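After this line comes chain A, so read on.
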Amino acid sequence: MSALIFIAIFGIIVLYLGFANNKAILAPAAIGGLLITMALSIKDWGVGSKYFHDMIVVDNFSIAFNVSMLIITILIFLFGVNYYKRMEHHVAEQYALMIFALTGAFLMTSYSNLIMLFLGIEILSIPLYILAGGKKSSYRSNEASFKYFLLGSFSTAFFLFGIALVYGASSTFYLPEINTYIAQFNGHLPPMLMVGLLFILIGVSFKVAVAPFHFWSPDVYEGAPTLVTAFMATVVKTAGFAAFYRLLGMGLLPLPAALEKTLWVMTGLSLLVGNLAALKQSNFKRLLAYSAIVHTGFMLLAMLSQHDSAGSVLLYYTFVYSLATIPLFIIFIHMKRSAKGLEDLVIFRGLYKQKPWVAVFMTILLMSLAGLPPTSGFMAKYQVFTLAISQGYIAITIFAIVMAIIGVYYYFYVLREAFTDSDEPNPILIPFLNAALIVVCGIAVVLLGLFTFTIPI
Partner candidate 1 sequence: MIFLFYLLSAIMIVCALLVVFSRNPINNVIYLILCFIAMAGHYILLNAQFLAVVHIIVYTGAIMVLFLFVIMLLNLNKAIIFRKSTVTRVSAVVTGGIFFLVLLAATRQTFEIHAKYPFNSDIGLVSGIGKALFGEFLLPFEISSILFISAMVGAMMFGKKDE
Partner candidate 2 sequence: MELTTLLFKTIFLFIILLVTLVVAMYSTYAERKVAAFMQDRNGPNRAGPFGLLQPLADGLKMFMKEEIIPLTANKYLFILGPSIAMTTALLTGVVIPWGDTLTIGDHVYSLQMADLNIGILYVFAMVSIGVYGIMIGGWASNNKYALLGAIRAASQMISYELAMGMSIIALVLTTGSLSLHDIVAQQHGMHWNIFYQPLGFFIFLTCAFAETNRAPFDLPECETELIGGYHTEYSSMKLGFYLFAEYVNMFISSAVIATLYFGGYNMPFIDQLGLSSNAVTFIGMGFFFIKIFAFIFLFMWIRWTLPRFRYDQLMNMGWKGLIPLAIFNILATGAYYFFTSLK
């Protein structure tokens, strides 16, 4: 709880640091604040307490996810040091908005009341709508911001309507109480409750871009500034899945049959739609957007298994996914800058020739995304599949494995470009800090694959 309060206030402090007119202090200050938040979070490990009329539950699950998101955000802020170097205005606001979004993410990992989930999603989303439009002069960025905002508010409307219907049926916002209310029906839920739950599911699915609620994500990923895209692909996804898991994996167990079927279909659709669309992409950011949809499908599979350790697997999955994604975006932004703003896959041409070590690390990262051993991406997928099979979801797991194999194609398509010689090579400049980030993340991706962790959640 102290972590939540601290980070909420810290965002405002960062906002005021903008008055200092010194961009250099922003990133260190922000990272320092996040480290303090992390310390405050870890302090509560194992205590497990509820605050403010049980609105907030601080347990190991929420702390583990919070710390994971904090680490990822610190990586993104380190990326921001160079990324924002050329930006003149509103740099403090960028950091502050990301910290505000993180506050919302914290609420999403630790709510036990649907109101808090709603607020968490909104506090996470509104800074993102703004951040996505951060490049004011770019039409793409404006389009991304506006599209995200419109569709986001539409999904919020569904979500709120769902909460209202659930409240109307059960007269409570508290997840445990809703669960006891559901339990009394033995699987035959009253229609009002059922529709309400489905609407809530739609609202959360939108945030994590599960097919068929994924339409916004490629456009927004493409249009938003790259750093924001990285933030969306990692922190937002992690927070969304934490919220999803708290709702379905912890709150409403055992899942009502209708919800389970819906999840089943959404899992299959995400895998299929994401993969098929990714095969045809030539824009790197769009490719990663569709690949993110596929990964969402795998994570949903873990959730579908309703196994006790699914939370831990989800944490592992989101964490290693984020670790692999951020350096890819870093490499991408430098390739983009050297290619004078192009975002196509061809910009990776000649990377191996100029910076062989970057190409090697890129291979590792893409292998992790594709789920090939010995990387941690393989271990993550492996854990998901074993969970799903152990709970008897054979058909969908086999489908997922096939999809994972298909996915290798487009990741290696990117690699093929990286190892091809370019006709007109442009100099690629990678600053020390970013190079260090790529190396550290690359090594971490491999190490985490060798030493997988499970957290008692």
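Candidate entries met the following condition: all candidates are chains of the complex that A comes from, given by their letters.
FYI, a contact is a pair of C-beta atoms (placed from the backbone, for glycine too) under 8 Å apart; a residue touches a chain by one contact, two chains touch by 3 or more; residues count from 1.
Please read all numbers here as calculations on a predicted model, not as lab measurements.
Novice: Out of 1 or 2, which chain touches chain A when the complex is considered as a whole?
Specialist: In this complex, among candidates 1 or 2, chain A touches 1.
Novice: For a test of understanding, state which residues of chain A touch candidate 1 in their complex under the given definition.
Specialist: 8, 11-12, 15, 51-53, 55-56, 88-90, 93, 96-97, 100-101, 103-104, 107, 113, 115-116, 119, 122-123, 126-127, 129-130, 133-134, 136, 165, 168-169, 171, 190-192, 194-196
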